[in-house]
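Sharing a structure with you now.
The complex is shown incomplete by one protein chain, all other protein chains being positioned as in the whole.
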Amino acid sequence: MGKCRGGSEPHPYGTTLFMPNDYSPQELMAVFLARDLQDGEVLRVGVAMPPVEAAVRLAHLMHGPNMELIFLGARMNVAHLHSLPMPAFGWDRRVVRWAESYSDTGHRFDRVKDWNNHVFFIGGVQVDPYGNTNLIGVGADYHHLRFRGPGSVGTATLSTHVGRYYIVLNSHTPRIFVERCDYISAYGWGTGGADARRRVGLPGGGPKYCVTPLCVIDFAEETKRMRLHSLHAGVAAADVQAQTGFTLTTSAPVPTTDPPSAEELHVLRTRVDRTGFLRR
Amino acid sequence: MGKCRGGSEPHPYGTTLFMPNDYSPQELMAVFLARDLQDGEVLRVGVAMPPVEAAVRLAHLMHGPNMELIFLGARMNVAHLHSLPMPAFGWDRRVVRWAESYSDTGHRFDRVKDWNNHVFFIGGVQVDPYGNTNLIGVGADYHHLRFRGPGSVGTATLSTHVGRYYIVLNSHTPRIFVERCDYISAYGWGTGGADARRRVGLPGGGPKYCVTPLCVIDFAEETKRMRLHSLHAGVAAADVQAQTGFTLTTSAPVPTTDPPSAEELHVLRTRVDRTGFLRR
Amino acid sequence: MAHEKGSYVNGTERRQRIIDEVEAASWVQDGMTIAVGSPAPMALVRQLIRRGVKDLTVIDSGLSLDLLVAAGCVRQAVSYYAGGGFGVPVAPSFRRAVERGEIVVWECEEGILTTGLQAAAQSLPFLPWRGGVGTSLPEVNPDLKVFSDPLKGETLLAVPPIKPDVTLLHAAAADAYGNVQHLGGPGWIDLFLQRAADRTVVQVERVIANEEVRANPWATTIAAVDAVVRAPYGAHPFYSRGFYVQDNDQLRMYVEAATAAAQENRPEALAYYLAHYCREPVTHGDYLERVGIKRLLSLYEY
Partner (left out) sequence: MAHEKGSYVNGTERRQRIIDEVEAASWVQDGMTIAVGSPAPMALVRQLIRRGVKDLTVIDSGLSLDLLVAAGCVRQAVSYYAGGGFGVPVAPSFRRAVERGEIVVWECEEGILTTGLQAAAQSLPFLPWRGGVGTSLPEVNPDLKVFSDPLKGETLLAVPPIKPDVTLLHAAAADAYGNVQHLGGPGWIDLFLQRAADRTVVQVERVIANEEVRANPWATTIAAVDAVVRAPYGAHPFYSRGFYVQDNDQLRMYVEAATAAAQENRPEALAYYLAHYCREPVTHGDYLERVGIKRLLSLYEY
């Protein structure tokens, strides 16, 4: 398109509601993720991650006519629809009405060899500097956890095989970002190094970005240790470091996360997140 | 029923065509097998075995309303039909019209633990005294076989797990019945002994009978070596021994295989083998 | 079946497999391993709670697992996911019971769980899986053994068979002979749970004619299930694809009650929920009466 720059003049979408500098952190997370998803990829969407729910829909509508979305075992391509509304409640099962096939036919994990172009999104109760994640719990003694987590879901298998994945967190705190996870339920870059995954025989591409309400983090090529990639507008590097339980590598000056374009906000708010889920 | 004895008087089926003493060896094989199948069993039917095709249909109609038949991956119970005609050509795919479900949904062998009440029927280019069978080929050097057989089909897996199976042969010759198979594609009773299968860890019940156009053979309890169980009418034990490449245990006098009843022949010829496939 | 020469014990009919929820739940005895499908077959789950079954090992996830824990039925949870929903990241009763050591977790993951279920279904002493290599899972669950594969020497996990005594599922429809047909896909790992189990009960929204099954045999997702229970609205307060969506009001009420009991030592609301919705209704019909037809009809899918 190329002609939608937003700004102060009246733009083609007919309302100033979609000003690029008027967006929520969750909207920015959604747009950042959407831009990074490639046409033709298969997107596996889990639960309780509103920015991800929005991102895959936005990418599919804006530049991914050959993407496939997998929600709740239903596999679909719905690029022909005008709108892909977010569900009322994360996991509304009516999403299966969009299915072209089901992957939960009793052989959900029978084709992991074809997951090179599959992408998924992971959370964690703890995340360490190498992108290892913990959904098991917190506490030194497994039999007496201080906090019992929800469990590993399918993350051990997905993180092993998908071409790449994103760590997506709804909050950014030193309790989540820890120097060492008490338990690892999905192996990211292990103890570091570009060959960290090859050493243990994991074929998938590992975590690419960690996206939070404050910033985007990537992994340094050589060490695979977390590095500040961009700061969301209005956030300082020191703010992020203060909320992170280990030292984040930074290359000053850290760029600002690209804001959503007017077109992106327009599509996001009129065709995906029509009830403002990401702005609450 | 109990009142259908056949014989010389006019019987309830209104024609003397179904005289119990007027039947082919293949019909006798079918009736013998049918009687041995139990209601509630799951019958897995392979290819090119007309007596088996007939036996499972006959048993299902006569005393097996809870049998399930598996033909070509289609699972069915068709006891409610009046007739279950034999196919024109062993494997006519139209048999799937009877299906209630399919077992070839990409997970054919995913429930072998439930095969205790499954029954199957095996052939062989060689059969040894312990019911081991060979579908691979004949010749001491595997790389230069004198006769290349059709291959193992699913017999290694089926013979490992089903509750019991039957060796069914269209002919009875010393070339088939050999002291030692050149190759074993399905393990029956190994080198003999009641614990022959347990020793190698095979959970299934092994071969119960070997049925040929001349006789029925079983396996002695202690040794699991082949033993003459019954002779078809008009066949002498010496005839069988002459056509068998090893010594068959016999307990004189060997009984005669029970002939088909008038009712069995009636059902077989009017509701199963209507074109006389077993009488050619 | 015994038979005499030339004569058969014939004429018996094909056996129907429909039983009621009370009888079906009686298959589950204290100490057994049960699996609960998705959506949870709540008519059956409530019967287990009503009977006060104890010391179960439960293969389940989410709030149905939480309810069984809250009701005191569970000794061990085999779970890859115990989320709460409604802003509560971890199912509250599950979380408290684990943190207090009242129940044990057989720590696993979806790929590992399905691998173990597959091993059981295939009568194999183990199956290998790669997902979990490098993680803490084999440390916190010593039944998962790290080994070198016999052909290439790669590092894998050996997953032992996971074998439910009874699997309880919910589906759209089945005929009287146990041919089950889902709408909108069978739930998550339900087909694995069924294959691995000794016996499976499926509760259904509708019992359909056998002829309807034969008209579309490919739609038969499970053949010859051991028992069928007629349970319209049987997954309530969860959804049933093709019939109704989940009842978020009741689920939120439960999560709040369970959270109050677990985090704030205020057990009254949870006790009321368990008594009113699980223990006092004798049959599934009694439960539905308590929910009310107007509430139920408001949950239509579209």
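Observations
Letters are used for the chains, namely A, B and C, taken in the order the chains are written, and counting of residues starts over at 1 for each.
In this text, a residue touches a chain if its C-beta (ideal position, glycine included) is under 8 Å from a C-beta of that chain, and two chains touch if they have at least 3 such contacts.
Computed from a predicted structure; not experimentally measured.
Interface note: of A:E68, A:D182 or A:D273, the residue touching the hidden chain in the full complex is A:E68. Across B:Y23, B:F120, B:Y166 or B:Y187, the residue that sits in touch with the chain not pictured is B:Y187.
Contact with the undisplayed chain is limited, among C:Q76, C:S123 or C:N210, to C:S123.
Mapped onto chain A, contacts with the missing chain fall at residues 1-2, 4-5, 20, 35, 38-40, 62-63, 65-66, 68, 74-75, 77, 79-80, 96, 98-103, 105, 107, 109-113, 161, 203, 258, 260-261, 263-264. Although one chain is not drawn, its touching partners on chain B can still be listed: residues 47-48, 73-74, 89-94, 96-97, 99, 102, 104-106, 108-109, 112, 125, 134, 136-137, 142-161, 183-187, 190, 200-203.
Think of the hidden chain as still there; on chain C it touches residues 122-130, 145, 147, 149-152, 154, 156, 158, 160, 182, 185, 217-219.
Here, only the chains that are shown with their structure count from here on.
Remark: the per-chain Cα centre closest to the mean position of all protein Cα atoms belongs to C. We define each chain's centre as the mean of its Cα atoms; on that basis chain A and chain C are separated by 30 Å. Centre-to-centre, using mean CA coordinates, chain A is 59 Å away from chain B. Note on chain placement: the centre of chain B and the centre of chain C lie 40 Å apart, centres being C-alpha means. Residue positions 105-106 of chain A are each in touch with at least two other chains. Counting only residues that touch two or more partner chains, chain C has 195.
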